[in-house]
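Beneath this line is the structure, given in structure tokens, with notes to follow.
The other protein chains are all here in position, but one chain of the complex has been omitted.
So that you can tell them apart, the chains are marked A, B and C in the order they are listed, and the count of residues begins at 1 in each.
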Amino acid sequence: MAEILSLKEAIARFVKDGSTIAMEGFTHLIPHAAGHEIIRQSRRNLHAIRMTPDMVYDQLIGAGCVSKLTFSWGGNPGVGSLHRFRDAVENNWPHQIEIEEHSHAGMAARYVAGASGLPFGVLRGYVGTDLVDQTSSIKTISCPFTNEELTAVPAINPDVSIIHAQRADREGNVQIWGLLGVQRESVLAAKASIVTVEEIVDKLTPVSGGVVIPSWVVSAVCLVSNGAHPSYASGYSERDNSFYKSWDDIAKDRESFVEWVKNHILGTTDFDSFSRSVGISALV
Amino acid sequence: MAEILSLKEAIARFVKDGSTIAMEGFTHLIPHAAGHEIIRQSRRNLHAIRMTPDMVYDQLIGAGCVSKLTFSWGGNPGVGSLHRFRDAVENNWPHQIEIEEHSHAGMAARYVAGASGLPFGVLRGYVGTDLVDQTSSIKTISCPFTNEELTAVPAINPDVSIIHAQRADREGNVQIWGLLGVQRESVLAAKASIVTVEEIVDKLTPVSGGVVIPSWVVSAVCLVSNGAHPSYASGYSERDNSFYKSWDDIAKDRESFVEWVKNHILGTTDFDSFSRSVGISALV
Amino acid sequence: MILSADQSAFRLWCKPMAIASTSASTSANQISTDDLMIVNAARVLGTLAAAGNAACFVGIGLPSTAANLARHLYSPEPVLIYESGCIGSKPTRLPLSIGDGELADTSDSVVSVPEIFSYWLQAGRIDVGFLGGAQLDKFGNINSTVIGSYEKPKTRLPGAGGAPEIAATAGQVIVIMRQTKRAFVDRCDFRTSFGFGDGPGHRERLGLRGGGPKIVITDLGVLEPDPQTCELVQTQMHLGVTAEQCVENTGWKLRIAENVITTEAVTDREVNALRELQSAT
Partner (left out) sequence: MILSADQSAFRLWCKPMAIASTSASTSANQISTDDLMIVNAARVLGTLAAAGNAACFVGIGLPSTAANLARHLYSPEPVLIYESGCIGSKPTRLPLSIGDGELADTSDSVVSVPEIFSYWLQAGRIDVGFLGGAQLDKFGNINSTVIGSYEKPKTRLPGAGGAPEIAATAGQVIVIMRQTKRAFVDRCDFRTSFGFGDGPGHRERLGLRGGGPKIVITDLGVLEPDPQTCELVQTQMHLGVTAEQCVENTGWKLRIAENVITTEAVTDREVNALRELQSAT
């Protein structure tokens, strides 16, 4: 059964130096607040997994929390480059990071295998691309019925997966709707999981397109209103596109990035205090 | 795009002698009306696939439409034996049928592979059971990363899949809710598909737990109110448990079965006429 | 070596549920053997739920009734999972089929059949699986496929359904079957669901992840596998049942546990909850 914890307590308990973590959310429901808390607690040597390491992982990488990144697309969507990610890969700043690179289809198959208790997933993928030569976790496999050659990728089973969702009840059952991405799979594939939510309610009423992740497959539920910002939570907030644009300027330069992290993350105590510090309202 | 057709027309056009067909529905939404129409049109030598060949396939088998059955559980749920199925397997009546036997987990993996455009699915299954020796479509496969041995099963890609759903719009988009079983996978795995529906509406309004199967992956939509009877359609009808019980008596005996098919299926023109003939109201 | 009292998992499990025999009513003692099996199964589930391990994969019939009875009797409740895709069902009446609308309407989550088998059962999230069948052998293997040969069966049974993967993967398997010479056989005609196979170490050699059959609940009592030999041994008998009766109704040379116990009498609370559930249906 999930425990209802503060985000500080949940990160302290489940994310350790050297942990393999996955933080998912596909444009929608990105767990930014949780990312900040990991930086605040100065975790190091994380193997960070995420299909789209956008702003949330740019912050973790730039802050020096990450020693290995597994991903399939690293950019600031609709804006441009991910400067901290690029600086790490191109110039080893703040230190060298190892990368394990896949396609979206491959990452999705890896999470599904992880959630299904299988050691690998099968797909038609990567054929003819140069990714095959750079990534040891892509192999061929033959169909035992047709002898056709397909691609195998290993399951992802993070130590802890972290997602943001709309709400939970007091028993820790999590309700999530809108674009679901690969979040449910990332939670089901993980050894432990943390879910930040907009709201904790007495009773979850059905929502069209909504699914419930039962409490007994979740480790911790943390109330963090607007905790996906500048991403959004359908039914609660809108995407803060201008924040994504402004990130480009903040992250472009090492000094301005370091200053920003110092002032707004290390210098704040939690997400509310972060929000006041950067001047966003708790609810958009 | 799906065409809106009469069930008679849809079966005539898509189900041929020798076709491989799948009719799915897991207790809920079983396409009984479509099964009757196949008997009415005297299709022969069908390879009939279904996880739970309950009453609907008992009728097809007894009526001599089926030369091969692929399945995982053949009984009358909550009642007992499937007498026509047993008579075919035990006594070759009305003729011999070939069987290809799996477990539910294996059949589900086969449909998923079929829907995904993969030639096979992988699961932890069948290990240590005698099914492995009787069914050539169960093989072992090694994980290319861990060398662990797992089980592979070939994809199912029927010539035509037939399901029943709650409703469709006039463009043939199908909306289905409640227990979804393996229906969506069976449609997506098939070369052609027929969906009978309770109702055709101008606009599909969202329903909690509902999904839409878009028109462009469906071949034909047929309006057949109560067409799952004695199974049910959540929101439209209740399961007719007494009909399932009475089937035991009808099917137990060859003569009473033949008589029943003659009177109520071959002797009727469509599902409405069948319903009047057996004395069930169009809507429960 | 015969299973000793201390080795009986069931006895350990049932400790928290132990009740003074004085609280047993006469009416409770007159319940049917089906109901007795249901109450016993519910007790096991209650104990498992108390230990935090009762994500329970349920089939229709006695298992479903037992699981729902446990939900009404014990807190924390077991989590009911049906292969039709229902997770965390809380039906107010007993479902009549595995796809009863009541199950879907009262579930935390309804998922597809492929997902139930991949993300939930195969992934190892199921603590308890209930199984039954036409034949059970001394190593807990179950036959629900054919009596006689596969090619020319004397009786064609329904087949595997979800059973092989439940038997392989669930944390533990509870078998519920009537104990008769015909059903409790030395070796199954067909191995549909793997118990302990040919004996000690066989599950491990095959790499099966679940714990296998831990308890067999019958109309005569309870059997449990001897930890050394994996052979099913009678460890409990219902009130009035004799060891001779158990041996007579078992197709292999059944051993009776050294300190075989008598089933705790059914309590008023249990029988009333069961009657309430049955009358609501």
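Rule of thumb we're sticking to: a contact is a pair of C-beta atoms (placed from the backbone, for glycine too) under 8 Å apart; a residue touches a chain by one contact, two chains touch by 3 or more.
This is a predicted model, so every value here is computed, not measured.
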item: Touched by the hidden chain, restricted to displayed chains; value: A, B
item: Residue in contact with the excluded chain [from B:Ala12, B:Val79 or B:Val212]; value: B:Val212
item: Of A:Arg13, A:His104 or A:Lys139, the residue in touch with the unshown chain; value: A:His104
item: Residue touching the undisplayed chain, where the options are B:Ser116, B:Ser142, B:Asn241 or B:Ser277; value: B:Ser116
item: Residues from subunit A at the interface with the omitted partner, ascending; value: 26-28, 51-52, 71-75, 77-78, 81-82, 85-86, 89-90, 101-105, 108-109, 111-112, 123-131, 134, 148-149, 178-182, 184-185, 209, 232, 234, 238-239, 241
item: Contact footprint on subunit B, counting only the chain that is left out; value: 1, 112, 115-118, 173, 185, 188, 211-214, 216-217
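FYI, only the chains that are shown with their structure count from here on.
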item: Intersection of contact partners for subunit B and subunit C; value: A
item: Most remote chain, CA-based centroid, reference being subunit C; value: A
item: Separation of mean Cα positions, subunit C and subunit B [Å, integer]; value: 30
item: CA centroid of subunit A to CA centroid of subunit B, Å; value: 40
item: Residues of subunit A touching at least two other chains; value: 117-118
item: Shared-contact residues (touching 2 or more other chains) in subunit C; value: 118, 122, 209
